[in-house]
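== chain A ==
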Amino acid sequence: MLKTKNCLALGLVLLLVLGILAGCGGPSEPVDLDEEENGVEENGGEELVLLEEGVLKAAFNADFPPFEMRDENDVLCGFDYDLMNELGKIMGYEVHFDDVPFDGIFAGLGTAYDVVISGVTINDERLLTMDFSDPYFDAGQVIVVRKGYDGIAGEEDLPGKKLGVQIGTTGQDVLTDMEEIADDDILVYDNYPLAFIDLVNGGSDAVVCDVPVAKTEAKRNDKVELVSEEPFTVEFYGIAVAKGNSKMVEELNAALAQVKESGVYDELLVKWFVEYEGEE
Partner candidate 1 sequence: MVLQVIKWSYAIKVLPNLLRGTVITIKLALLGVIAGIIIGTIVGLIRVNRTKILYQLATVYVEVIRGTPMLVQLVLFFYGLPQIIGYRMEPFTAAFITFGLNSGAYTSEIVRGGIQSIDRGQMEAARSLGMSYFQAMWYIVLPQAFRRILPPLGNEFIILLKDTALASTVTLQEMMRVGQIQMARTGQPFPVYVMAALIYLVMTLPLSQGVRWLERRMGAGDQGL
Partner candidate 2 sequence: MIKVSDLYKNFADLEVLKGVSAHIRQGEVVVVVGPSGSGKSTFLRCLNYLEQPTGGEIVFEGTVLSNSQVNINRVRQEMGMVFQQFNLFPHMTVTKNVALSPMKVKGMGEAEAVELAHSLLGQVGLADKVDAYPGQLSGGQQQRVANARALAMEPKVMLFDEPTSALDPEMINEVLDVMKDLAHKGMTMVVVSHEMGFAREVGNRVIFMDEGRFVEEGSPEEIFTNPQNPRTQAFLSKIL
């Protein structure tokens, strides 16, 4: 008796939940398109609205040197960190940073923080769910291998090899989109440091990542090297904002232009990609 009752209750609960899912899945798409359009219009002429007045909340995953990381004293730093502070200064807001795992970082966009500046590559897929500032960094994908490994000379050699990437990065997207590469051959790590450890350990044949990441790793880790410094894809980093927040895009682009014009941008490039040697 009891058993039947329990099963019934369980079934009901599942039906209910699935029902909600189905109900939401169906009609919601056309509806939310409307909302987005409305949002754009309404937002267009108004003042920029921040989650917290006077404070620009930015998120990144501080595991991506030299863009965002923690120094030996566990203090946040990096190219993105400095750039965002400069942009904030121009826009007239104090910038607060959140260190968030990359695989969930976009979920909080517009709810937990205003922007994501975390070496985010602008691509079509992302443009469906978020908006971007103008590109602020050119970062194509390169291949990193163990020093002396000659099995890979270029992207044409990638199929059939074990390839490491950080979860949610452009590297993962690029490899997933290459049809000749089997899904099982793409090893997805929590972050690039782990991907490089497993590369050295022999778990993968190559790691695919953005140029600055590769160069920084090669600089501090003498067991790995770049197959070529020339990227095999064209990638640009942008600052991600919530879909429809065109006022924010506008202000960011104005500030970016000013940073580049004033020469501050070039100073940062030198600081993080010429002078910075990497830790460890």
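What we mean here is this: a residue touches a chain if its C-beta (ideal position, glycine included) is under 8 Å from a C-beta of that chain, and two chains touch if they have at least 3 such contacts; residues count from 1.
Inclusion criterion for the candidates: all candidates are chains of the complex that A comes from, given by their letters.
Note that the coordinates shown come from a computational prediction; the quantities given were computed from them, not determined experimentally.
Undergrad: Need the partner of chain A in this complex, chosen from 1 or 2. Which is it?
TA: 1
Undergrad: Touching candidate 1 in the complex: which residues of chain A?
TA: Against candidate 1, chain A makes touches at 3, 6-7, 10, 14, 17-18, 21, 24-26, 28-29, 32, 35-36, 39, 43, 49, 51, 102-104, 106-107, 109-111, 125-126, 129-130, 164, 167-168, 172-173, 176, 184, 187-190, 194, 197-198, 200-203, 242-245.
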